[in-house]
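Here it is, the structure in full.
Note that this complex is displayed minus one protein chain, with the remaining chains in position.
Every chain is named by a letter (A and B) in the order it is written, and numbering of its residues begins at 1.
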Amino acid sequence: MKYLDEFRDRRLAEALVRRIAQTSSGRLNLMEVCGTHTVTILRNGIKQLLADETNLISGPGCPVCVTSNQDLDKAIAMARHQGVILASFGDMMNVPGTSSNLQKERAGGRDIRMVYSAMDAVKSAKANPDKKVILLAIGFETTAPTIASSILEAHKQGLENFLVFCIHKLIPPAMKALLEMGEINIDGFICPGHVSAIIGSRPYQFIAQNYRIPCVVTGFEPLDVLQAIYMLILQRREGRCGVEIQYSRAVREEGNPTASKLLGEVFEVCDAQWRGLGMIPGSGLKLRGKYERFDALKNLELQIEDSREPQGCICGEILRGIKEPFECKLFGERCNPEDPVGPCMVSSEGTCAAYYKYNPRSE
Amino acid sequence: MVEFGGVRKEIGLQLVPDAKVGDYVLLHAGFAIQKMDEGEARETLKLLEELIEVSG
Partner (left out) sequence: MGREKILLAHGSGGKLSYELIKGLFLSAFENPVLGELDDSARLDPVEARLAFSTDSYTVKPLFFPGGDIGKLAIYGTVNDLAMAGASAKYISISFIIEEGFSLDALRDIVDSITQAAKHTGVKIVTGDTKVVEKGEADQLFINTTGIGYIRGGVDISGRNGQLGDLVLLSGSIGDHSTAVLSQREGFQFQTDLRSDCASLHCLVKEMLDASTKIHVLRDPTRGGLATVLWEVANASRVGIVIEEERVKVREEVRGVCDLLGFDPYYLANEGKLVALVPQSEAERVLEAMRENPLGREAMIIGRTVEENPGRVLLKTGIGGHRLLEPLSGELLPRIC
């Protein structure tokens, strides 16, 4: 496939690995923020390949994983509401809330449907005028514009029964919060690819300027990640510190202005609760007053149960990069993909799920 | 309508209003989120090829 296969080329990969070995002057702590990068790194065996030159740390870039228990409980309460169809992206189905999850609720008879696109939910609303369709709007800056688009479409069609439970979150404020916590020494950031396709590379400037940490916006193929790591090592070696774009075929400095405009039209920034990182100011999105009638929380009477965190789950520490899944007592035994305790094990981009599946400790 | 590897699917183009037939796009959750810059893609690959000569 064009523009995919070329970035998986073995010869080029080997050349990059050699260069990295030649250029490296000490083992660097590099954090990949985005869950998809964690998967690329583990699936291709990059962690072991570069074990001498890098310590690759997984960050909080998995929107399913950073969804708080309380938000899950709210979603379950919505599903239990009379006359509701809850539309969700696939990953959310097995994420545990305090005492249930969406999969169990569906088995118990609630109308919960998986959608691949926000537009599918709008279509559902049109097709089911006697029901309320609630879209579980989860995701970062990559997904939020698609939800914005669907709200505008629902607005255009004059739909009265389309609602959105908005728990979108923003990446740069989370990276800032992580740095402020000061728990780990980060020598470089492998920045998300698709979030950056939307927001561009400028939002990461503050990291290079104020915290003196190099950033490289990276693509998702193995060569992209290898090249990005090379660029980070080079920056450190040459005493430079800036935000570079490795994923230049998809990311422009200014991002996607159409998408940004859509976001601004429909959403405004608010504080948000992140699993593992707590309350981060200005890190979430909520619907603007103009579109309030699409807000599920404001337009429904809900019975939400008291939320409790699961015992022994250290997803929080894993999301902050201070522990690896192996260090969790529940990992692999009590907590596994079939019967997960925490969301990091459920999402296909969750750190624990990736470690469980691709097991970097292969010898 | 986009095509990838012989598979076709309907996709929302609201985020890339200037996309034309024949353009390569990035897909996410049923939408195109950005046009792929083919010139940049070739540049990146060229850079990587040069590494092979240098690193031996």
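Note that a residue touches a chain if its C-beta (ideal position, glycine included) is under 8 Å from a C-beta of that chain, and two chains touch if they have at least 3 such contacts.
As the structure is a prediction and not an experimental result, all values here were calculated from the model.
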(message) Tell me which of A:T143, A:S196 or A:T351 is the one touching the absent chain.
(response) A:T143
(request) Quick one: say which of A:L28, A:I46 or A:I134 touches the chain that got left out. (result) A:I46
(request) By the contact definition given up top, give the residues of chain B that touch the hidden chain. (result) 4-10, 27-29
(request) Mind listing the chain A residues that contact the chain we can't see here? (result) 1, 4, 8-10, 13-14, 17, 34-36, 42-46, 48-49, 63-64, 89-94, 113-116, 120, 138-140, 142-143, 194, 222-223, 226, 336-338, 347-349, 356-360, 362-363
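We adopt the following convention: only the chains that are shown with their structure count from here on.
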(request) Return the distance between the CA-based centres of chain A and chain B, expressed in whole Å. (result) 21
(request) Within their complex, state which residues of chain A touch chain B. (result) 1-3, 6-7, 9, 11-12, 15-16, 18-19, 22, 89, 116-120, 139, 142-143, 145-146, 149, 194, 197-198, 223, 227, 246, 248-252, 256, 258-259, 262
(message) Looking at the complex, which residues from chain B come into contact with chain A?
(response) 4-5, 12, 14-17, 24, 26, 28-31, 33-34, 36-38, 40-41, 43-45, 47-49, 51-52, 54-56
